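Once you've had a glance at the structure underneath, I'll fire off some questions.
Removed: one protein chain of the complex. Kept in place: all other protein chains.
Our next item is subunit A:
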Amino acid sequence: MRSTLKASGLALTAALAASSAFAQDSSLSGDLKIFLDTSNPAPRATMEAMIERFGEMHPDLNIETTVIDREAYKTQIRNFLTADAPDVATWYAANRMRPYVEAGLFEDVSDLWAEPAIAENLASTKSAMTIDGKQWGVPYTYYQWGVYYRKDLYDQFGLTEPATFDEMKSNCQTLLDNGVKCYTIGTKFLWTAGGWFDYLNLRTHGYDFHMEMAAGEVPWTDDRVRQTFANWRELIDMGAYVDNHQNYSWQEALPFMVNGDAAAYLMGNFAVAPLREAGLSDDQLDFYQFPAINPDVALAEDAPTDTFHIPSNATNKDAARAFLRFVVSAEEQSIINNGENLGQLPVNASASIDDDKFLEQGFAMLSSNSPGGVAQFFDRDFPAEMAAEAMQGFQEFMVIPDNLDDILARLEQVRERVYK
């Protein structure tokens, strides 16, 4: 008798909880455990302030935030998703979330995406959050990739932003003749080379081909892939990249650009902050879209998206859903992505973009000049194992281009195993 009473009581609370979630009121209670990988000082402060605002709206909710070092998070997530799951966790979109989706560790949040507030405003990132026709989380920020360059150096040598591969090469030749390297890069941690491959491949063969490769449908020894590498080799043989890039991290490659030893950097928008801190003014620093290589191919861009997910083992999923709604709301998106906070692009179409020339250019580029599509990034679009081997091959290719046949044969072996 007692137990039936108890059970019906539980059912009642569950029903209440469900209805309150729909009403989006402030009656959320219990604990909400949030795990963040935003360990750098600025993003950390942004996230903590945002969670505080959420907490003020829900005074009965006891929010517990844990910030984990960004690199350590990448391995710890496997443990905490299975053992001691939080209610909300940060992660990355596209293929990077696939292992957890397939292992059933992320909650299907398609219901959130069906709500008009999200369906109408977040359409641009929906495909990146979709696996098997369902959505597994929400994005909270994304940023453009492109070429950041020293405008003052370009002006000094009479160069303009290139629109074609030929202009890109002739600009580069002028710079080299004047003792300035065209591009800085640090490939010690490999992924920076992945950015170059992404763009060269997207510009040579287009978004659809790139995604076929990511899905493992194109052999690495295919002639079209070789064409991409042949274009890359033209730059390498010119000496376009700084020497000894295999020794540097991406941060250690920044001084070349700050000192004027190199004129440009193919990077994500996060490179702007350290370049500004190093003393480059907005008059010296500018941005252009990676130039077209094959004029018949629609331009496509890399724009990595960072995301929030609800682990399947979460205990307070109603509060977690409310938090996800809150994060993607136009108001919060405007705040957390502005120049004082993350300094990136809001995912909500109704949010306002901060008055920053790089964000404005990036937003314009992604919304109107990227007809081919938007990719995530090499190591998020390709399966982890393929990406790791391939990026190592890219580094080797950039240092010893003659090893290409060997590298491609090796990558083909890996492809056959990874996508079996």
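Quick note on the criterion: a contact is a pair of C-beta atoms (placed from the backbone, for glycine too) under 8 Å apart; a residue touches a chain by one contact, two chains touch by 3 or more; residues count from 1.
Assume contacts and distances are computed from a predicted model.
Chemist: Which one, "ABC transporter permease", "Sarcosine oxidase subunit alpha", "Sugar transport inner membrane protein" or "Amino acid adenylation domain-containing protein", is the UniProt name for the chain you do not see?
Modeler: "ABC transporter permease"
Chemist: Kindly state which of the options A:273, A:330 or A:399 is in contact with the chain not pictured.
Modeler: If we include the chain that is not displayed, A:399 is the one touching it.
Chemist: Any idea which of A:160, A:178 or A:244 touches the chain not displayed?
Modeler: In the full complex, the listed residue that touches the missing chain is A:244.
Chemist: Which is it among A:157, A:189 or A:419 that touches the chain not included here?
Modeler: Within the whole complex, the residue contacting the unshown chain is A:189.
Chemist: When the complex is taken as a whole, what residues of subunit A touch the one chain not shown?
Modeler: Missing-chain contacts on subunit A: residues 71, 74-75, 78, 82, 99-100, 102-103, 105, 188-190, 243-244, 246-247, 379, 384-385, 387-388, 392-393, 395-396, 399, 410, 417.
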